[in-house]
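Data block below; observations after.
One chain of protein is taken out of this complex; the other chains stay put.
Letters A and B mark the chains as written, and numbering starts fresh at 1 in each.
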Amino acid sequence: MSFTIQVNNSPLEVHQGETLLNALRRNGIKIPTLCHMSGFTPSGACRLCVVEIEGKKDLITSCSYPVEEGMAVKTNSLRVISARKSLVEMLLSNHPDDCLYCERNGNCELQWLAEEMNITERKYFSQKNSHKRDHSSTSVYRDPAKCILCNRCVRVCEEVQLVTAIEFIYRGNKTTVNSAFNKGLNVSSCINCGQCIMVCPTGALVDIPHTEKVQSAITGKKKFPVAMISPAFVSAVAEHLGLKPADNPWGLIVAALKKAGFKKVIDMGWASDLNIRLEAQHLLKRLEDKAPEPMLSSCCPAWIQYAEEFVPHMIPDIATAKSPQQLMGRMLKNEDYGLQDVAPENIFTVSFSVCTANKFEASREENTRKGISEVDAIITVREFLKLMRSYGLDIRRIEPDSFDKPFSESSTASLQTVYSGGKAEAVAQQLNHLLNGNKSAMLKFTPPKNPGGRKEVKVKIGKHEVGFAWVSGIADVQKYFDDLKAEKRTDIHYVEVMACSGGCAGGGGQPIHWQPDKFRQRKKMAQEMEKSREARVAFENIQMETFINRHIVSEEQEKCLHTSFHKRDVLK
Amino acid sequence: MKSNDHTSVKEFLIQKVLRNPDRDQDPDIGRQLLHISGERVDKPLIYVGTTTCARAAGAQKTFDAIARYLEENHIDANLIQGGCVGYCKAEPLVDVQMPGQARISFQNVKQEMVAALMDEILNNHVPENNLLGQYRSPIHQSWDNVPYLDEIPFFAGQKKLIMANCGIIDPVSVSQYIARGGYQAFVDTITRKTPAMVCDIVENSMLAGRGGGAYIAGKKWKISLNAVSDQKYFVCNAVESDPGSYMNRVIMESDPHKLIEALLIASYAIGASKAFIFTRSEFSLSIQRLNQALKHAEEYGILGHNIFDSGVNIDIIVKEGARAFVCGEETALNNSIEGKRAMPVSKPPFPALKGLWNKPTIINNVETLINVPQIMRNGPDWFKSIGTENSKGTKLFSLSGKINSYGTVEVEMGTSFRDIVEKIGGGIKDEQEFKAIILGINSGSYITSKTLDTRVDFEELKSVGSALGSGACVVVDKNSCMLDLARFFTNFFKNESCGKCIPCREGTARMLEIIEHATRKPSKEQSFQTLERFKGIMQLKGMARVMKDTSLCSLGKSAPNAILNTLANFKQEFDAHVFERKCPAGVCRDLKTYFIDVDACTGCTACFKKCPVDAIIGAPRQPHFVVQDKCIACNACFEACKFNAVIVE
Partner (left out) sequence: MDSKLTSIFALFPNKQRDDLIPMLHKIQDEFGFLSEEFIIDVGKYLNISINKIYGVATFYDNFRFGPKGKFHIRLCHGTACHVAGASTILAELEKYLRISAGETDKNGLFSLEVVSCIGACGLAPLIEINDEYYTNLTLDSLKSVLDNYRENHNSIYEEQ
């Protein structure tokens, strides 16, 4: 039902039950917010969204107030404007003046607000709270001094990721966001998904940077730096910079990294294809063995860590294939078939990724062999964009180059892994190939019609009726598992599990952009890019197929493509 | 019938009293009740008020001494841990009910005085020491030459309705409570009135919330009553977190059954089957007595499932908070009951529709609720006849500070603050000059000598820019510095802010800093700090406005009140600190200047040795000097000097 309210003396059409903020924003009226996140229950912490409602003694927060018939609202009265300004000034009074030394300089909601509200002098000279920084995590760096206690990270970590690795600690002016006993994130239950970084309005949560070690590797003489570019990374950069598939974003990135000093730049989609191939094989075996539980995908390191901490009983059902990133590193640093002219210990592999959990994954013991890690550094999209700026490279204006052989090709399937559901389909296609051979028709999922419904598809492949499902965002993942168990389902055989809502398109290493549907735009980009690929299914990646058939011949070598997981004790 | 014959007493009280609407017609019942209530005794009945405040004055020791005395002298008497009549000054208080004689009260009975006192009174002699007064009684012989309690000024100005039982009955005894008319209103209500009728009655009585907001209780109840839900809750807000108020505690310790009865009626009125009494963990005696009372009431079938076959189910649970002032705020309180951090949430939705576990929940203060049984019994018109045009009934105050007679007092709405201070309170201690009454931290408002004639009335207080608050009533004389108090309040709010929203979390901290600038001497007075001090004071009002305008809950909204009201009422004192750098009351230590009177100084070097920062110079047997730049105003020299040579200004 709709009705009209008065906003700044003009009528405005609003819907019964929506919040005032929603109604105002839908109609293009700008209201500043810091704690608001659409899709979450209002927090009411920042008070920046205040407006004046006729007849109310105090200002009210539009983010939590439902529209009421007959209400008259002022969004820009002097009282409102100066209250907002004071709120920001109060925040700044307890904030380090560190913009010049801040990761979020230029991309910080607090900085924007200060600028928008025309704050040009320090209003209050005051004692600032002192805080300990937390460098302990492999992925997330916390600087509580810059935290404005908007509660966004806590809500994401709890409500979307079900991890609750961080929480408000203490009270009042002493409140901080921290883990139990004020210990570092490394001993907490944090799964390194980076979703908290994505929602943080300030520089309080940022990446554990790998930029410097990468820079010294590429400028130093000792190391042979190799860049591995994931398909998700390419689509993220393309989407962020407004590139079209026709602009050849792959080539642009390759060229830029070569200019920056990488000796080789290779396509991690190659390893995505390999990973799909391995999972499909594994799935086939389980189908034949009539495994009672569905097989769970293994390529998302944050999901793996979640499983190890919270649902270790599910570990036996997780695919054993290494993730694309680790497969790629493993390939490159192999004495027999990698970069034969460079010794593995001299190769410096840098994964260009949209995923913060990859930083953790690379540090796992299983992913180190003879003291040599498979992957030496991970550069997130954010770090990459900064790196490019610091090298003065505008990748839109350079001549494209191409990936280095023999890891230069990838199929459509690898791009499908960018978004939730895509990988399940790719695995199904690969399984179809395994069972029905090359000549069979291309298998396509018809996604469920009901958008809020279960993400499941059942297909007949050979003699098997196979159920595929995909879930993303740990809360949804856990709920799906609980439902499967409660309903005693046996018709689902493969579940694609992604820790980030929407899959890697919503990954924790993506450019900061708190829009709930941003991942859809990235997915769209990936799907457009799919069209430009020749190989449509993993097995059509001839380069990969040939390579594997030639080099992976012994059982020993086959084993190198797999990994293992184990129960993990953390403070949870 | 013997009053120690438990089962027959119980049956009698249930069948003949609670379930018998005609109980008042039968004189025989009335006669028996006098025995059960302890008004007619056949052996001495001794009450020792052992509430928290009385214990602080040593009442537990007095109680133990009396128990020992009775045992050692083989005296057959009943000894009861009683409640509190509210006269803190007289604690420990001992009441004795001798057969046939009026009940008599003794004050300040320390343990060592017990034997002498008992020797006399148990032999029907009135001792000279410790006598306070006697109760008026139509059924007993009064003592000769013993004043009546209601003539003592402290009690004379009061109107004891809701505190009627306090300090009089055995707090946990359900039989005494019923015998004095208790639980009858509840049983009559659930058997003869619909919930809607109860809400109407309470609304018509104009009973307003006593927890600070003064919202009409019955109106609020109706919102929940009309909400459709499988589960509703009633919560009694017994946090009493305003430091300086303890009326609710006195009620809970002295008459827990009345609170239980009130809560039962209220729960019935909105259709709640579960009620909570949410209090503080420090109130361990309240918790203990409430739980005991609940157990006894349950034994009588007054609580629980299908109460007296009415089909009504109500459970009451006592919940202990864990200390945070903000727990008094409704939504924070709900979070705390649910086991979460007590951070308030935005309203709407209001708890009356979405409260505990998202179910309709009504929250009322102890004092609000405690009025309900008498309203049910005597009707709304009776209640409306008490008090003023806008404010009905009585109001409890915790009277403390620089006043002669302090304690918990109950006055009719409309009583003037002058009467409270001068008559009930007996004036200012040590004949000092009255300066102000602080009406609780939460309201942050003052009564000054200019407004002392204001009456206890919501509207009238508002008209003088004040607010009733919860009932804390701390009297200060001219030796208190109002800026120091404002600093104390602001510091309190800074520590108690939950930290959720910006204006309150940051605003209280900034305000405190500004006030501290004014009440403290910077180590070295630098020009820019002076500037900061002026600038800060200029900012106070603006900041206060934003805090009031934008804070999420009333804690942040009322945090600036103390400072605003100090600015409004004690401007000169403010200016003296800021401009002259002087504290007129001599409280702000940091603003004091120390120097040595050259003529009086003998050069004994005592101060020289004591000064922690070597701010004193001088040779032995020569006059000493204070180096002002170094002095941190620690007062050590003043304490050390035996010759009164150190002067403080």
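Worth pointing out:
Going forward, contacts are C-beta pairs under 8 Å (C-beta built on N, C-alpha and C of every residue); 3 or more make two chains touch, one makes a residue touch a chain.
In this text the structure is predicted, and so the values were computed from the model without any measurement.
The residue from B:R249, B:K347 or B:R505 that touches the chain not shown here is B:R249.
Of the listed positions B:V48, B:C88, B:I316 or B:L483, the one in contact with the omitted chain in the full complex is B:C88. Taking the complete complex into account, B:E338 is the one of B:E71, B:D119, B:E299 or B:E338 that touches the chain left out. Among the residues B:L132, B:I438, B:A467 or B:C641, only B:I438 touches the chain that is left out of the figure.
Only one of the listed residues, B:L132, B:I168, B:I447 or B:A472, touches the absent chain: B:A472. Residues of chain B that touch the chain left out of view are 52-53, 55-58, 88-89, 91, 241-246, 249, 281-283, 319-325, 336-343, 398, 400-402, 406-407, 438, 440-441, 472, 474, 476, 480, 485, 488, 492, 498. Contact residues of chain A toward the unshown chain are 158, 164-171, 179-181, 188-189, 571-572.
Operating definition for what follows: only the chains that are shown with their structure count from here on.
Between chain A and chain B, the centres computed from C-alpha atoms are 55 Å apart. Of all residues in chain B, only 324, 341, 343, 345-346, 348, 494-503, 505-510, 513, 532, 536, 539, 542-543, 546, 548-552, 557 touch chain A in the complex they form. Only residues 42-48, 50, 58-59, 61, 64-66, 79, 82-83, 86-87, 90-91, 93-94, 123-127, 148-149, 151, 168, 170-175 of chain A touch chain B when the two sit together in their complex.
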